[in-house]
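Data first, discussion second: the structure below is written as C-alpha cells.
The complex is shown incomplete by one protein chain, all other protein chains being positioned as in the whole.
Should a chain be cited, it is by its letter among A, B and C, assigned in written order, with residues numbered from 1 in that chain.
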Amino acid sequence: MAQTVAAFKVDYFQFLKPDGKLVEDQQVPALARDYDRLVELYKLMVLTRTFDKKAVALQRTGKLGTYASCLGHEAAHISIGAAMREEDCFAPMYREYGAQFYRGVKMSEVLMYWGGDERGNDFSGPKHDFAWCVPIATQCLHAAGAALAYKLRGEERVAVSVVGDGGSSKGDFLEAINAGSAWKLPLVLVIVNNQWAISVPRDKQNTAATLAQKGIAGGLPSIQVDGNDMIACLWAMEKAINAARAGKGAFVIEMMTYRLSDHTTADDARRYRPNEEVEEAWEKEPVKRLKAYLIDQGAWSEEREAELLEECSKWVQQAADEYIDQVENNPQGVTAMFDYMFAELPHDLEEQRAYAEQFPEDGGHH
Amino acid sequence: MAQTVAAFKVDYFQFLKPDGKLVEDQQVPALARDYDRLVELYKLMVLTRTFDKKAVALQRTGKLGTYASCLGHEAAHISIGAAMREEDCFAPMYREYGAQFYRGVKMSEVLMYWGGDERGNDFSGPKHDFAWCVPIATQCLHAAGAALAYKLRGEERVAVSVVGDGGSSKGDFLEAINAGSAWKLPLVLVIVNNQWAISVPRDKQNTAATLAQKGIAGGLPSIQVDGNDMIACLWAMEKAINAARAGKGAFVIEMMTYRLSDHTTADDARRYRPNEEVEEAWEKEPVKRLKAYLIDQGAWSEEREAELLEECSKWVQQAADEYIDQVENNPQGVTAMFDYMFAELPHDLEEQRAYAEQFPEDGGHH
Amino acid sequence: MAQITLIEGVTMALARAMEEDPSVVVLGEDVGVNGGVFRATAGLHQRFGDNRVIDTPLAEVMIAGTTVGMATQGMKPVAEAQFCGFTMPMIDHIMCHAGRMRNRTRGRLSCPMVLRFPSGGGIHAPEHHSESPEALFAHMPGLRVVIPSSPSRAYGLLLAAIRDPDPVIFMEPKRIYRWQKEEVVDDGEELPLDVCYTLRDGNDLTLVTWGAMVKETMQAADQLESQGVSVEVIDVATISPLDMDTIIESVERTGRCVIVQEAPKHCGVASEIAAGLADAGIWHLHAPVKRVCGYDAIMPLYRNEMKYMPSAKRIVHAAQQVLEVS
Partner (left out) sequence: MAQITLIEGVTMALARAMEEDPSVVVLGEDVGVNGGVFRATAGLHQRFGDNRVIDTPLAEVMIAGTTVGMATQGMKPVAEAQFCGFTMPMIDHIMCHAGRMRNRTRGRLSCPMVLRFPSGGGIHAPEHHSESPEALFAHMPGLRVVIPSSPSRAYGLLLAAIRDPDPVIFMEPKRIYRWQKEEVVDDGEELPLDVCYTLRDGNDLTLVTWGAMVKETMQAADQLESQGVSVEVIDVATISPLDMDTIIESVERTGRCVIVQEAPKHCGVASEIAAGLADAGIWHLHAPVKRVCGYDAIMPLYRNEMKYMPSAKRIVHAAQQVLEVS
C-alpha cells in the first residue's frame, strides 16, 4: 500500500509589482488602499535609507565601527515592526533597523551599538526586546523561549524573530521551528532572504526550491512573499501574527529581497558577485516601488518627497551628533565592563574592578 | 499574485501486513518473492532477537553494563544492513545491532562495548564504519562528512545514518539534511521512529504529521514506511541507496516501528507508558509477521524454526562466553587509556602514563 | 525530620522554589512524568503540572536557547541536561548569551536561569555520561558555577542558585547522589554562593576538593590521620566565584596543599587554585602544591573508569610527597 500521508505547498505572494502597479489577477488586501498607513510606512522607509547612508559615511570617516547596512531590506524590516504590538517581543539579527525604529529604538542608539558602546543596547524600544544578536540564528531560540514564557503565563503576546538565508541553515533556526511546532508557540519566524550570506550565494545554502519549506519540517504554515513589496510583507506578517496571537501556533515567512550593499562595511562584495546582478536588483527595490504606487494613487508627491528628504537628513544628522556627543563627551569608563556582569558584583570581580581602576586610560581608544 | 512555488508530499509504504499477508491493492516489489533472501534475513532477525534477550539477561545478572535493547526494531535495522555494500559507511546510533551483524560486527563485540570495554568498538565489521554514537544525532553529520569525502574522491559509496524519533528534533540531524541537500551527498538518513524517546512520546517531539517531512526542509525525497515490514523497509532502503549511489543526492526514510522494551536496562518504561499500548504493538511486531508470511509461502516451517532457535541460542551463548573470557582473562590494563589518545604519545601523557602504572589496580572494578 | 540523600536535597529544593515562586519552571528531557532519569524531578510533574514541569523535545541547543529566552522575559527556568556530556551543545547559548545578557544590555535584560546536570563518573554509565566539565564553565565570564557535595548543601545551594538573579551552572555529583543521608530541614534557607566549606579541621596539610571527590578525599584524610597527620579538608562548593581566601587561610596554617579533582588535569580548576597559591599564598607554602586529577585522557568505559579517577591511595601518595618535604 502506498498512501499519501501528508501533503504541503509553499505559496508565493506579491501584490505590488516592481513597477509600482498592483497585480491584476487577484484580490489585493484592504491594506493596499490604506494610503495613510502606507504613507507612514513609506516615510519610515525613506528615513531608514537616509540613516543607512549616514551610518556608512560615518564608518568611512572613522567615526563608526563595522556597520551592517540594511539597504534594500526596508520593506521587509519595516513590515515586521509595523505588524507587531508594543508588548510583543522582537528578536533581531543585526540589520533590521527599520523594524526597530518602528518599535521606538532611536537612531542614535543604533549608532552607539555599531560605534562600540554597549549603551546602544539599552535602547528606547520595548524594554523586553532582545538586543542585536551576532551569533547567527541563536536569536530564533530566544524568541521561542519568550513565546513559551508568554504562553505559559497566558499572555496574548507574540515573539518575532528574523534570520537570513544563510542563518536558515543553522540548527538553531531549525530547532526553533521544531520548538514552535512542539509547543504550538506564538512565534513568527521570518527568513529575510537577501540572496547572499556574505559571499555565499543562496544556492549554496541548499538545493531546495524555497527556504520557507523549512517550516514544513515542523508542520508549520510556511509562505514566501516578495520582500520588496511592502503590502505583501505587511499582509503576511499580520496574518502570521494574528494566527500566533490567536493560539494557532507558529508561522514561517520567507521574504525574498536583495542585499544591495556590501555585507558590512568590512566587506567588498565586488570580489564575489557580478555587478549586473546588483543592477538588476535595483530595479526591484522596495522604496522606489512604494513611492511609484503612492504617487500613482495620488497619495504622495515629489514635493512631499523633497520635504521628507530634507527632514530625514536633519533627523539623521541630529542622531549622529547625539551619538558622537555621547561617546566623546560621556564615554563609558573602565569600570563599566564590571558593573553589569552580575546584579551584585562577586568578590573576585570587585578585586579586578579595583585593580582596573588603577589603569583607567590603559589601552585607550586604539 | 498568489502562486504555488513548491509542492510536496510524504507517502507511506507497507507491503506486508501485520497478519503476514501481502497488501492486495497494488504491486509488491519483486523482493517479496525472493524467498531465499527473505529467509536469510528472517534468520538474522531471529538471531538478533535471541542475542538481545541474552544481553538483557547478562545485564540483569551483573555481567553487562547498561544495555539498549533492539526488541521490535529487527526489520528496520536489518534492512539497513542488507541494503548496504561493504564499502558503504554506516553511522549507527546505539541499538542497530541487526544492521551491524549483517555488516560483520560480532555479537561478542557488541557485548564488549556495553560491557564497558572499548575494544568492542574495534570491531570486525567494515573498518571505516563509525562506532556507536552516544551524543544523539551527531552521527548524522559524521555520515554527511563521510559522504562528502566519497563524493569528492569520486567513489561510488554511500553513507547511511540512523536517528530516532527523539533525535530527529536535534539540530545535528536537521543540519545533516541541509548538508545532504547543499552538496547533493550520497547520504541516506533513516529515522527509526519507535514512538518513544525514553519517556517522551513522539507527539511531544513536534506536532507535524510525519517526521519524514523534515527532509522537505532540504528538498530531499522523504518517505515513510512500515518499519515492521521487512519488505517495505528493504525496498525503501534499496531505492534510497541506489539513488544516492547514482548521484541523485540524499534521501530521508522514516521507519514506523515500536520500542517493545524499556529504553535501556536502566529504564523502567512502566513508569510512563500504558501496558495496553505495548500489547497492541506486539500485534504488529516484525519477526512474527515475516515468519507468518514465509510459512504461508511454504518457504519456512516450524521445524526449521525450532532448529534455528537452537542454533541461535548456541551462537549467542558462544558470543557471551567469548566476551566474558576476554574481559575477565584478558582485560585492558591501566595504560590502555593512554595508548590510543594520539598516534604518538605526547610528553605530558607519557608522564601521566608512567605515573598511572604505579597504580595499576587502583580503583579497581568498582 | 527526614534523613535524605543528595538527590533528594535537589528535589526538595526544586519543589520549594516552585512552591514559593510561580515563575520557576523546570524543563528538560524526561523531567516530567518520568521524573528524570535519576529521579531528581520525581513527583514535580504530578504536583505542579504541565505548565511548570516541561518535557522538551530531544534538542539541547533548543533547551539552552529557549531557557535563555524565557529567563529574559520574567521566568526563572531551571533546565536539566540529562548528563554532563550533553551540555556541550549548550555551551554556545550559555557562553554567548546566558553569561552576557545583562552586560550586553547594560542591565536592561537579565538571565536568571539555572542549568543543572549530573556530572562525573563512577556509576557504570556509557560514554559521555561521566564528564566533569566545571573548568569549561568556570572560564566563562558571567556565570556562577556551583557543585554541592552533601544533601544539605545540595538543598541550600540549589535554592540560592534558583533565586539568584543571574545564571548559575549547578553540577550534581551523581556518584554520590545516594552516598550519604543527612537530616535536612525544608526551611527555605539558602546557602551563600561564594564560599568554601571546611569539612574537617587540621594543621599539617590542606586537602582541597569538590563534588564526588569529597568521598575519596575524606577517606584519604582518615588514612592520613591514622598515620598521625592532621588534615584539613575544604569543599570548594562554588567554583565561580572562587573563595581563595578560605583556602589561603588554611594553607597559611598548614603550609601544604594537595588539590583533588576528577576532571582532566590540564587547565582544570585545580590549576586555578594552585595558581592562586603560587601568587597570594606563596609565602605560606612549605612544599610544592600537588594536584591529584583525572588524567588528560578520555574517561574509560566503565570497566576501567575507577582507574581513571583519583583514589584515596593516589591522594595519600601525593600527600606523603608534600609531607616529606621538611
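Keep in mind that, in the parts below, a residue touches a chain if its C-beta (ideal position, glycine included) is under 8 Å from a C-beta of that chain, and two chains touch if they have at least 3 such contacts.
Keep in mind that this is a model prediction, so the values were computed, not measured.
Undergrad: Looking at B:L58, B:A143 or B:A356, which residue reaches the missing chain?
TA: Of the listed residues, the one touching the omitted chain is B:A143.
Undergrad: Hey, which of C:P151, C:P173 or C:G268 is the one touching the hidden chain?
TA: From the options C:P151, C:P173 or C:G268, the contact with the absent chain belongs to C:G268.
Undergrad: So which of B:D11, B:D52, B:E74 or B:E118 would be touching the chain we can't see?
TA: Here the residue in touch with the unshown chain is B:E118.
Undergrad: In the complete complex, which positions of subunit A touch the hidden chain?
TA: Touching the chain left out of view, subunit A contributes residues 65-66, 94, 113-118, 134-136, 164, 166-167, 169-171, 197-200, 204-206, 266-267, 271-272, 327, 331-332, 334, 336-338, 341, 348-349, 352, 356, 358-360, 362-366.
Undergrad: On subunit C, where is the contact patch with the chain that was removed from view?
TA: Given the touch definition above, subunit C has residues 61, 85, 88-89, 91-92, 95-96, 99-100, 103-104, 127-128, 135-136, 138-142, 240, 242, 263-264, 266-275, 277-280, 282-283, 285, 287-291, 295-298 touching the missing chain.
Undergrad: Which parts of subunit B face the unshown chain closely enough to count as touching?
TA: Here the touching residues of subunit B are 89, 91, 118-119, 121-123, 127-128, 130-131, 135, 138, 140-150, 152-153, 159, 171-172, 175-176, 178-179, 182, 336-337, 340-344, 346-349.
In this text, only the chains that are shown with their structure count from here on.
Undergrad: If I average the CA coordinates per chain, which chain comes out farthest from subunit C?
TA: A
Undergrad: With chain centres taken as the means of their Cα atoms, state the distance from subunit A to subunit C in Å.
TA: 40
Undergrad: Taking each chain's centre as its mean C-alpha position, how far apart are subunit A and subunit B in Å?
TA: Each chain's C-alpha centroid was found; their separation is 43 Å.
Undergrad: Going through subunit A residue by residue, note those that touch at least 2 other chains and give them in order.
TA: Each of 171-172, 175, 178, 182 in subunit A touches at least two other chains.
Undergrad: Identify all positions of subunit C at which a residue touches two or more other chains, and write them in rising order.
TA: Residues 56-57, 59, 61-62 of subunit C touch two or more partner chains.
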